[in-house]
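Before any comments, here is the structure.
Removed from the display is one protein chain of the complex; every other protein chain stays in position.
Labels for the chains are A, B and C, by order of writing; each one numbers its residues from 1.
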Amino acid sequence: MLNFCQFGAGRIGSIHAENIARHGAAKLRYVVDVNTTAAQALAQKHGAEVVSIEVALADPLVGAVVIASSTDTHADLIEASARAGKAIFCEKPIDLTLERVESCLAVAKGAGVPLALAFNRRFDPSFAELQRRLVERAIGDVEIISITSRDPAPPPVAYIKVSGGLFRDMMIHDFDVARWLLGEEPVEITATASCLVDPAIADAGDVDSALVTLRTESGRLCQISNSRRAAYGYDQRIEVHGSKGMLRAENQLPTTLEIATESGVSHDKPLYFFLERYAAAYRAELEAFIDAVTAAEAPSPCGEDGRRALVLADAALQSLREGRTVKLAP
Amino acid sequence: MLNFCQFGAGRIGSIHAENIARHGAAKLRYVVDVNTTAAQALAQKHGAEVVSIEVALADPLVGAVVIASSTDTHADLIEASARAGKAIFCEKPIDLTLERVESCLAVAKGAGVPLALAFNRRFDPSFAELQRRLVERAIGDVEIISITSRDPAPPPVAYIKVSGGLFRDMMIHDFDVARWLLGEEPVEITATASCLVDPAIADAGDVDSALVTLRTESGRLCQISNSRRAAYGYDQRIEVHGSKGMLRAENQLPTTLEIATESGVSHDKPLYFFLERYAAAYRAELEAFIDAVTAAEAPSPCGEDGRRALVLADAALQSLREGRTVKLAP
Amino acid sequence: MLNFCQFGAGRIGSIHAENIARHGAAKLRYVVDVNTTAAQALAQKHGAEVVSIEVALADPLVGAVVIASSTDTHADLIEASARAGKAIFCEKPIDLTLERVESCLAVAKGAGVPLALAFNRRFDPSFAELQRRLVERAIGDVEIISITSRDPAPPPVAYIKVSGGLFRDMMIHDFDVARWLLGEEPVEITATASCLVDPAIADAGDVDSALVTLRTESGRLCQISNSRRAAYGYDQRIEVHGSKGMLRAENQLPTTLEIATESGVSHDKPLYFFLERYAAAYRAELEAFIDAVTAAEAPSPCGEDGRRALVLADAALQSLREGRTVKLAP
Partner (left out) sequence: MLNFCQFGAGRIGSIHAENIARHGAAKLRYVVDVNTTAAQALAQKHGAEVVSIEVALADPLVGAVVIASSTDTHADLIEASARAGKAIFCEKPIDLTLERVESCLAVAKGAGVPLALAFNRRFDPSFAELQRRLVERAIGDVEIISITSRDPAPPPVAYIKVSGGLFRDMMIHDFDVARWLLGEEPVEITATASCLVDPAIADAGDVDSALVTLRTESGRLCQISNSRRAAYGYDQRIEVHGSKGMLRAENQLPTTLEIATESGVSHDKPLYFFLERYAAAYRAELEAFIDAVTAAEAPSPCGEDGRRALVLADAALQSLREGRTVKLAP
């Protein structure tokens, strides 16, 4: 039985807590959150206790932590948890600066603890199946990947300001997906972007619509399209072209219903946002983490995947500022 | 908190037990099964106890029972549970003979207990949404309904022999769906059928492929197509034509993946069978039952729905034998 | 070069005339129509001449006729054309009474002329491909066929009155499709029907919504659903279930456009009506006729197919009136 301490009792924290509870080989022991009301509610629901960080990490029965607190606390919690010898499952990002990410990775490595990063896309059943088929060479060699990721609506500008910007906050998921599917590290990156959704986002120094192109050593290509707005809901699609065909994963719909009337034929909009769309992925990612820790295997994606995605995000920003293709070490 | 005793610890029983456990206002207290190994395993998983029928029904803390044992035990368990004053959630069918069904309904009515029948189709998210849209008159007046229901493969002939035959065992679900969507009781029924899948089914006196047509007083029509075989998996579709358009619910697929190669463009087959396809429906039907019992409201579908579906199944068989349309009281 | 005389210069006549003109090995020589304005216009467009029936049939250069005049003239024109030794391509129906159909077939047979019947469904590219795949046994043995055929709106009641009724006028196409795909002659037929679209249709003694079930000697089943109304346009679909899978042909859409907005995701309605939906079929059926006549081969579908479809229509009507399954000679 793997006992968990969970940092963060918000929306995403509640989901992770439920998925721990659901797993036969795991148990939620502690909940830590500065919002003690939320912490109490979540702890009570799952028969856990609300304690301080120190108490939680000092308990030798705690084998693993889930870090789902606010972004600015991630790095400190990773380091503290690593030093306490706990296996770590951390919501993205590790941190918004590469330096801090690298220090976290060093601490985790030094402590010999596994550090998993919650890139949920890899656990979406359709995306995961796409990747399996790719690895089985169902479409031969990868040639061009196209990733579309659009949020239904932009977050508050207050969030934008502390988010690290679109590339580090939103497209970071797509950078990870790109690396996962390309099967090679990108060596060139080029970004183009605009602020089309809300001028306040531009005022905050960010963009809300962006196109990024990646190229690997052997010439494989990837294009990523991001927007903070999609009137029809959360748009999450992947299309991979290979030498022998194409694989694509479309959006998921709440029902299979179709209605045909005088005014046309319609079906449902995609599931609204990440909590709904990635519900199965959240279950699967925690299950994979628990299984890996239990089996003493390295979890995947890991801290290094988080670092590499951040390198791409930083390079995208540099490309955008300098109006040129940025080269990367493979 | 509604305490449950569950009769039957098989495949479907395990699902109901899990859905009781998942519900915040319900608890599994007892498991009863002649297979004590299965009963123990299920009880242990959910912190319940294995007891006899008598002990379970004598416990005043038990408010409700789930009957998911073998078909031939349903009627006895309904009557015993009713007499013990328990709310009843029963897997279909109540019984294979109309007489016994009527006696069960009388006993439940006499005891003043709610009797819900597990017609899971009504709780499938796509079918339920279709029905909501129909009731909202999204396509005007119902004109023609088409229900397709095909199992991936036939059950063992030993099961066929005690099943009551295709109309009572399989199409009974579609008769309930038809009644639910037609909004009126059928007054005419006509059946045509064949044995095309396995001659052993014919030897057992049953058919494996059947078409049935229903007609209501006002002239609404419904066609049902059943087969014990579908090479591509479990085929469960509904199409409703109304004066202002069509509503249809297609099969559910495990992923949204599409692969395009030299040999064509393909996607997944439908979810394999009822446990997968109706997973959400099983959750929703038990939730609806718990909510109804808790609120002291009548659950739906109820025992009377079970009786009416059986009347249609019997009439279909009569139509098939006599080669004519059979009239029914509205 | 096969020279044609065409009887009828209306909508469907214009289409056949154009398809004759388009064919490299055929030429429209004469147009005959009681509406001389229409006849002149059509003749002029294609460099043909307007003449009387007698003149046209007396011309030895005329090798073939297209009969696209009003239904009540078909039988006379078939007999006159046959006696004049012309190859005949006739719009459905040959006649509304079986007696007259049989006399026409006898005359054509006596004269040794080919008599093709314009059952256009067989030439629709999707339906034709479905049938080819069926014959290649792509889904094994045929088990259950489902044919949906719905007109966008009912014809004028004046037409209904002379049409022979829904079974002879509309479902006759589906009877032919059923025979073509079943690969065996139906030996049982059962009909259920209502008047749901327009009470004036009931007053005219007809129905506007009908379900028919067919069964062949070996037990293959077919269900046909017809309605004179479909708010979303012309609905023409076929679904065939076999021992190894399913083949289905869906409706054709004018464009592949999809629009996703806050209010849902929509695409086009089906092509509006037969002139648009079966444009390719009209071309292909005349091409097949010209090719057959040129090669001195028997055209298909032929007069006998017309007769058998009418036998089914008559039997459907009898089944409806008598409330029972009607047996047919195989």
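Methods note: a contact is a pair of C-beta atoms (placed from the backbone, for glycine too) under 8 Å apart; a residue touches a chain by one contact, two chains touch by 3 or more.
None of these values were measured; they are calculated from a predicted model.
*Asks:* So which of the visible chains would the left-out chain be touching?
*Replies:* Across all of the complex, the chain we cannot see touches A, B, C.
*Asks:* Given that one chain is not shown, which residue among C:141, C:203 or C:262 touches it?
*Replies:* Selected residue, touching the omitted chain: C:262.
*Asks:* I'm checking contacts with the chain that's been left out. Which of A:97, A:223 or A:294 qualifies?
*Replies:* Among A:97, A:223 or A:294, only A:223 touches the chain that is not shown.
*Asks:* Taking the entire complex into account, which one of B:11, B:267 or B:321 touches the absent chain?
*Replies:* B:267
*Asks:* Please give every residue of chain B in contact with the chain that is not shown.
*Replies:* Looking at chain B, the ones touching the missing chain are residues 231-232, 260-262, 264-269.
*Asks:* Need a quick check: the contact residues on chain A for the chain that isn't drawn.
*Replies:* These residues of chain A touch the chain that is not shown: 139-141, 143-144, 146, 148, 150, 188, 190, 192-197, 209-211, 213, 215, 219-221, 223, 225, 227, 229-232, 235, 241, 243-246, 323-325.
*Asks:* Which parts of chain C face the unshown chain closely enough to count as touching?
*Replies:* Touch with the absent chain occurs at residues 125-126, 129-130, 133, 138-139, 244-252, 254-262.
Everything that follows uses one rule, which is that only the chains that are shown with their structure count from here on.
*Asks:* Which chain pair racks up the highest number of C-beta contacts?
*Replies:* Greatest number of C-beta pairs in contact occurs for B-C.
*Asks:* List the centre-to-centre spacing of chain A and chain C in whole Å, with centres computed as mean CA coordinates.
*Replies:* 58
*Asks:* Which whole number of Å gives the spacing of the CA centres of chain A and chain B?
*Replies:* Roughly 40 Å, centre to centre.
*Asks:* Could you list which residues of chain B touch at least two other chains?
*Replies:* Correct list: 139, 244-246.
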